[in-house]
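What follows is a structure written as structure tokens; I'll ask about it next.
Omission of a single protein chain aside, the complex is shown with its protein chains in their original locations.
Up next is chain A:
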Amino acid sequence: MAHLVHQFLSETAKQDPSRTALIAGDARRSFAELDRESDAVACALQSAGIARGDRVAVMLENSIEYVAGLFGTLKAGGVFVPVNPSTKADKLTYLLADAGIRVLIAPAALARQVLPALETLETPPTVLWVGAGLPDGATGLLYADALAAQHRQPAEPGLIDQDLAAIMYTSGTTGRPKGVMLTHANYVNTSWAISTYLGNTPDDVVMCVLPLTFGYGLSQVLTGARVGFTLVLERSFAFPMETLKRMVQHRVTGLPGVPTVFSTLLGLEAAKTADLSSLRYLTNAAAPLPAAHLHRLRERFPQAVFHSMYGMTECCTRISTLDPAELDLKPASVGRAIPNCEAFVADEEGSRLPPGQVGELVVRGANVMRGYWNRPEETARRLRRGPQGETLLFTGDLFTQDAEGHLYFVSRKDDVFKCRGEKVSPKEVENALYELEGVLEACVIGVPDDADGLAVKAFLVARDGVALSEAAIRQHCRGRLESHLVPKFIEFRDSLPKTDSGKIRRAELVEEIGKPARPAAASVRSPA
């Protein structure tokens, strides 16, 4: 049995070498080919100095190279750090420095973002470029050269399952993303749990439109390698008609999505007649699916079961799942804890609360993270010692639990909210807004929105005599932030509500808008 993540791939490659592991556009790799390609990446990384525990960042879109980069990093003994390819230069600099990245695997097409980020670092990482050649002005290695080298096994790095497999960056209240440390043991356990409750078999063909830099996307790769099923990688969901065609063509059996994906799919005229009879299951996570959409999905795909799931990066992205058979009985619930995980609702002291009471969700299990990279204080706030000496994760999410253990999301304890399934740190958006000279005060909150779940809304006070236009503000934000962080709504005010000490009262603005702090309960229960 595999106890290290990359053993999933090596073992499947031995048992079922010719089965297709990946399909990405016109490219395909069998498990044996993927195993060899990741060996080549591992050897190149080791030649570049990567040893046990060194961090390797992969800044690639969904592709074969991404997956080979992931497994290659682990085989070399390194710690995998995924970076969203749409990350702007400033944030990239921060991530590379914070994680102490030794090697960065990046596409030559992104040289314009990558090179300026490297310039500002004291000890920039070596770059392994994916593309036709070295970009102008760049130094480093070429992915193609790594593949062209004579095949050999990477040197054995001597990992155990307590070693870190990945550091996944996630937004926090401070506006600076924190690195969540996850071990091989975390992933091996959670991949087993997920593929078990989904009933995955080697005959599955799973369509992945989710970014692999996102824990939910990454888990498709890991469960695929573990079970030995075929994963169809889409670069994104930018061109849904093309994705739909490939879903039909490859007889896709599983579709993991977030509400935006399903709402787009339901909006496609062609999806009504497309032959998707192969579809066996759908999974939703990251944000609750509106009840009306759930209803229409089940009408459209009557043969497929629907798994409503909940999780967070700090728990290897998965905490609970609702048994599809209970969907009609408890549509507002995100289910019960996944196998080998326990989740309960607790008061401030950590004592378990009786059913029906609102408290913080606490998780214990093999999915709980090691902590935040280089952030002992924030780690101490989230992780506490349990009565049996185990680690408990205090999620920061408020929940209730019914007598049967089913969980119901109530709200976040902090200001972080989710837009299109991705975390938004109001602080991060506000920081970008304050860069505009004309902005005197800024406050960002999430407001209920059909398409986004919670949409980003910015309240702004302009400096005297400065004219601010919505267009100019959005334009600035698009150049500075990932797209889900760009305010959808902007409202100008003469002043913002403040506390006696002069702090902007975010809660007052939230109350004014309605009750966006209750997206799960409200949107799922309301008859839409």
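The rule is simple: a residue touches a chain if its C-beta (ideal position, glycine included) is under 8 Å from a C-beta of that chain, and two chains touch if they have at least 3 such contacts; residues count from 1.
In this text, contacts and distances are computed from a predicted model.
One chain of the complex is hidden; its UniProt record names it "Acyl carrier protein", one of "Heme exporter protein C", "ABC transporter permease subunit", "Succinate dehydrogenase cytochrome b556 subunit" or "Acyl carrier protein". Note that of A:Ser86, A:Ser278 or A:Asn374, the residue touching the chain absent from this view is A:Ser86. Although one chain is not drawn, the whole complex shows that of A:Glu119, A:Asp203 or A:Glu242 it is A:Glu242 that touches it.
Per the touch definition above, the residue from A:Glu61, A:Asp204 or A:Asp397 contacting the chain not shown is A:Glu61. Considering A:Ala24, A:Ala48, A:Val81 or A:Leu110, the position touching the chain not shown turns out to be A:Leu110 (whole complex).
For the chain missing from the display, the contacting residue among A:Ala27, A:Leu121 or A:Leu268 is A:Leu268, taking the whole complex into account. Residues 61, 85-86, 107, 109-110, 112-113, 235-242, 268-270, 420, 474-476, 478-480, 482-484 of chain A touch the missing chain (whole complex, contact as defined above).
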